[in-house]
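As structure tokens, the structure follows; a few thoughts come after it.
Missing here is one protein chain; the remaining ones are kept as they sit in the complex.
Let's look at chain A:
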Amino acid sequence: MSPIKKQQNLKAQRMLSTRSTVLSLYMRVFRIARAWQAQTGIAADTESERKYILQEARTLFRQNQQLTDQESIKRCIEECEARIEIGLHYKNPYPRATHLPPMGLATQKGRKLRVQQRLRKQAKPVYLQSHDET
């Protein structure tokens, strides 16, 4: 009885702490968007980048609102923090794309499509998880 209850209590506590982490991240993104200045210095760019940050935050947070799996929640939190850090460092809110040519991860053995897809999914950096490459 008691180990199960303990586990449930721990899980509830973890959910509460992740909830507060997520809400503080959301607030942090909004504060960054409020004080954002574009790299180019043009006012139109500043406005459009601010709107982009807000819109991106709203859509991604809403999309992942329903997740209950601890692992995926943790990955989303990491993605959010990584994007915040990268965006502040390069003064660029758009996701920082990586270049991986079509057969970039191929070895002599694993040249088939499914292997490649699996490897590419694994090699995608954490801050590009929500970014779909088309």
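Operating definition for what follows: a residue touches a chain if its C-beta (ideal position, glycine included) is under 8 Å from a C-beta of that chain, and two chains touch if they have at least 3 such contacts; residues count from 1.
Operating definition for what follows: contacts and distances are computed from a predicted model.
Peer 1: Can you pick, from "Proteasome subunit beta", "Ubiquinone biosynthesis protein COQ4 homolog, mitochondrial", "Acyl carrier protein" or "L-lactate dehydrogenase", the UniProt name of the chain not shown?
Peer 2: "Acyl carrier protein"
Peer 1: Looking at A:Ser2, A:Gln65 or A:Thr107, which makes contact with the chain not pictured?
Peer 2: A:Gln65
Peer 1: Looking at A:Lys6, A:Arg19 or A:Lys51, which residue reaches the missing chain?
Peer 2: Touching the chain that is not displayed is residue A:Arg19.
Peer 1: Among A:Lys11, A:Arg34 or A:Lys51, which residue is in contact with the omitted chain in the full complex?
Peer 2: Selected residue, touching the omitted chain: A:Arg34.
Peer 1: Spell out the interface residues on chain A facing the chain that's missing from view.
Peer 2: Interface residues of chain A facing the absent chain: 19-20, 23-24, 26-27, 30-31, 34, 58, 61-62, 65.
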